[in-house]
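The complex is shown incomplete by one protein chain, all other protein chains being positioned as in the whole.
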Amino acid sequence: MSIFSRIVERLFFLAAAGSALLTVAVFLLLLYLALPLFEQGGFWALIRSPWDPGAGFYGIYPMLVGSLSIAFLALLIGFPLSLGGAFFITCFAPLFLRRHLLNLVRLLTGVPTVVYSFAALFLLVPFLRENLTGGSGLNILGAALMLAVLIAPTMIIFFVDALRRVPSGFLQAVTALGGSPAQGLVYIALPLAWPGILNGLLLGLGRAMGDTMISLMIAGNAVALPESMTDSARTLTAHIALVIAADVSSLEFQSIFACGILLYLFTALLVLMVRLLGKFPKRSPG
Amino acid sequence: MNRFGELLLALFSWCCTLLLTATVGILMVFLLRRGLPAFNMALFFGDTPPLDALLLIKPVFDGLFPALFGTLALVLVAVCCAVPVGLATGIYLAEYAAVAPKRVLNLLFDLLAGIPSIVVGLAGFALAVVLHRTFSGGIGPCLLLSALALAFLVLPYLIRATQNALEAVDPVTRRTALALGASKVQNIFYVLLPNRLADLTGGVILAVGRCAEDTAVIMLTGVVAFAGVPNSLLRKYEAVPFYIYTISSQYTDFQELQRGFAAALVLLFLCAALFLLAFFIQRHLKERLFYR
Partner (left out) sequence: MTSTMSETKIRLADFSFRYGKSEVLHHITAQFPENRLTAIIGPSGSGKSTLLSVFNRFWAEIPEAKVEGLAQLCLAGTWQNLCDRRAPSQQLRRKVGMVFQSPNPLPMSIFRNVAFPLKLAGVRDREEIAVRVENSLRRTLLWKEVKERLATDARSLSGGQQQRLCIARSLILEPEMLLLDEPTSALDREAGAGIEELLIGLKKECTLVLVSHYLEQVERLADRVFEMSAGKLRLLGGDRS
């Protein structure tokens, strides 16, 4: 083998090894900066205690609750919508529309989140304030609604993909037996495609949990523990953005690395779940 | 499932689709109605004559130009850093990696793809903090730091795009050059990559879009509300997405808010155009174009 080839192949390997190490390095870097917290045994306390700098509490429990409630509410709204959209594209839409609709959905995945947030801030928020929730209009409900719109295209693409991967022969068999497309969808495609659908759901959850701009601009960023959908809340992601922008005092500052670690671990958990899902034995439709 | 159930399901699907498209449609129409009237030279250049601004003779206040320029520089540096590494890693995964290492790498890159952008930004920020502690001075938050963090953010997309593209080459084409005495590296560069250049270009363009729209990474690594046109990679800078965010939180008058809407439109158009370009390339560009 020529020297040139060898050098190039070595570069390929180095790039791969470097990229892989960087992924681990990010985690280690966050861990390193959050280390003082661990040494004081404060990491878990931090996660469980409230945020009250005046009283010396820098806990991120309210942000954790804020993140989880906004993300799950967004999923609760977005999942049925996306499933319906995916059914429409694979089964109910007029044939000429299907391809264009899917392309439109792909286009929507590229809409910048800051644009969504900006539009929602001046349209959805006043609407909520005047008609539904009162107060400032900046609350969990609004953020979850916008997040649902944000993650729907991603989920729809995954769902459509999963539904389309069902062998067409099965569906033709249903048609040949006098079944309707809807019956094929419910009795054959859905039971076969559920791992793919769950996969899309988990990815949607990851995106909802990881998004910063929508919760930062629409959820109101209150540090109190939210008690209802109409309360204002702060997410882990928004907390990071806000604390960095503000003055940097030591414990307050370290709390953002705890946020970062939590988000990283949550992502890792989702990725592992998706992986396990891939190993799941395919169940026969029944 | 009876007739009624079927009807219900169809109705549900129609409603979901209509609801989603209507929501997005209303948001977009709202943006257009508020933003389009503010679309003029002043939006980009403020009170500065456009030519002077473009030639960097006079600074622009109250205009989008420095932010656009910052975004452009940011995207350029980030993509230039990410593309070679992503390409090489994708090639390694598709062509060289043995089964066991490939499994580990795939897992790590899935993980990387899932890391929220704010955490990537935080890592960039943390890097600056650590560098500052270790070497006095070091680099603070700046354009270069943002670009590196963004490069890291889009790396998994590029890796996957390359890997998938290469693995999709049909076996006959894959063996053609090898049978003629090509080395593995020659095969990759003369046949496999050109064969999939449309996919690869599409992947790169989508990465550009991702770099241009991300806000979370840059707000932790050096973007500021006012910095003028950047003249060094080691300085703070402006960027369009952050401009939009800043206006949303601290606009003082109607004029300024109008500029925010127009800036949002600019970013939206930019991302849509990049997306359509990628779409068009993946669909219409014949690989033959690249062999010449």
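Labels for the chains are A and B, by order of writing; each one numbers its residues from 1.
Methods note: a residue touches a chain if its C-beta (ideal position, glycine included) is under 8 Å from a C-beta of that chain, and two chains touch if they have at least 3 such contacts.
Just so it is clear, the model here is predicted, and its values are computed rather than measured.
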| item | value |
| --- | --- |
| Among shown chains, those touching the left-out chain | B |
| Of B:Val60, B:Ala177, B:Leu193 or B:Ala216, the one touching the omitted chain in the full complex | B:Ala177 |
| Selected residue (touches chain absent from view) among B:Phe39, B:Tyr190, B:Tyr251 or B:Phe279 | B:Tyr190 |
| Hidden partner chain, residues of subunit B it touches | 98-99, 172-173, 175-183, 186, 190-191, 195, 286-288, 291-292 |
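Definition applied: only the chains that are shown with their structure count from here on.
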| item | value |
| --- | --- |
| Rounded Å distance, subunit A centre to subunit B centre (Cα mean) | 18 |
| Subunit A - residues contacting subunit B, complex | 1-2, 4-5, 8-9, 11-16, 18-20, 22-24, 26, 29-30, 32-33, 80-85, 87-89, 91-93, 101, 103-104, 106-108, 110-123, 149, 152, 180, 182-183, 185-187, 203, 206, 209-213, 216-217, 237, 240-241, 244-245, 256-257, 260, 263-264, 267-268, 270-271, 274-275 |
| Residues of subunit B touching subunit A in the complex | 1, 5-6, 9-10, 12-17, 19-21, 23-24, 26-28, 30-31, 34, 84-86, 88-89, 91-93, 95-97, 104-105, 107-112, 114-123, 125-127, 129-130, 152, 155, 159, 183-186, 206, 209, 212-213, 215-216, 219-220, 241, 244-245, 248-249, 257, 260-261, 264, 267-268, 271-272, 274-276, 279 |
